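Missing here is one protein chain; the remaining ones are kept as they sit in the complex.
And now, chain A:
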Amino acid sequence: MSLFKEFKKGIIDLNPTFVLVLGLCPTLAVSTSIDNAIGMGISATFVLVCSNAIISAIRKFVPRMVRIPTFIVIIATFVTIVQITLQAYLPPLYEALGIYVPLIVVNCIILGRAEAFASKNPVLNSIVDGIGIGTGFTFALILISFLREVLGTGRLVIFGHKIFELPVLSKHPLLIFILPPGAFLVIALILGLFRHTGMMRSE
């Protein structure tokens, strides 16, 4: 039961994007299409789960003074694994994500979970925490990229399969949503909506 709680908190109560507002750089940069969002979400989740597991396993042997550099080297190792794997097996996705794959290293979500959770909790809990936070991050990415892709192109294409096409929007798409300013606008409105529902609930 407590493990399930660890998992759930990452998706809702501690949602990295909408509640903690961490790791915004990749969120905004790669959310132009659902494919990129899923790719980035899974890559970041993999790094998060693996680094959480290792950091939690060695947490009793690492001196406190050098823990942050140690965490960063561990995270960087897993990011390198992801980068090489994507380059070898999914070159189009690797091209689309560009420098944002290596930049997972400095994603504050991952270092944040290493410091706040994995360095204090047992391995299994840390793995579940990583899966939960990673899923929350992926959901947030998918939500943002869904809105941006549908509004910005008028259609939804997932891995080459066309899911639907809107009648007017596909002829006259709202181009701004695919462009960088649209990313800021979408996340502003979603954050506002989260706050609004939070306020309604507390009143």
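Note that a contact is a pair of C-beta atoms (placed from the backbone, for glycine too) under 8 Å apart; a residue touches a chain by one contact, two chains touch by 3 or more; residues count from 1.
Basically, contacts and distances are computed from a predicted model.
Look at the chain that isn't drawn here: its UniProt entry, checked against "Sarcosine oxidase subunit delta", "Ion-translocating oxidoreductase complex subunit A", "Peptide ABC transporter ATP-binding protein" or "Autoinducer 2 import system permease protein LsrD", names it "Ion-translocating oxidoreductase complex subunit A". Which of A:24, A:42, A:123 or A:169 touches the hidden chain is settled by the complete complex: it is A:24. Although one chain is not drawn, the whole complex shows that of A:3, A:76 or A:169 it is A:76 that touches it. In the full complex, chain A makes contact with the omitted chain through residues 21-22, 24-26, 28-29, 69, 72-73, 76-77, 79-80, 83-84, 99, 102-103, 105-108, 111, 176, 179-185, 187-189, 191-193, 195-196, 199.
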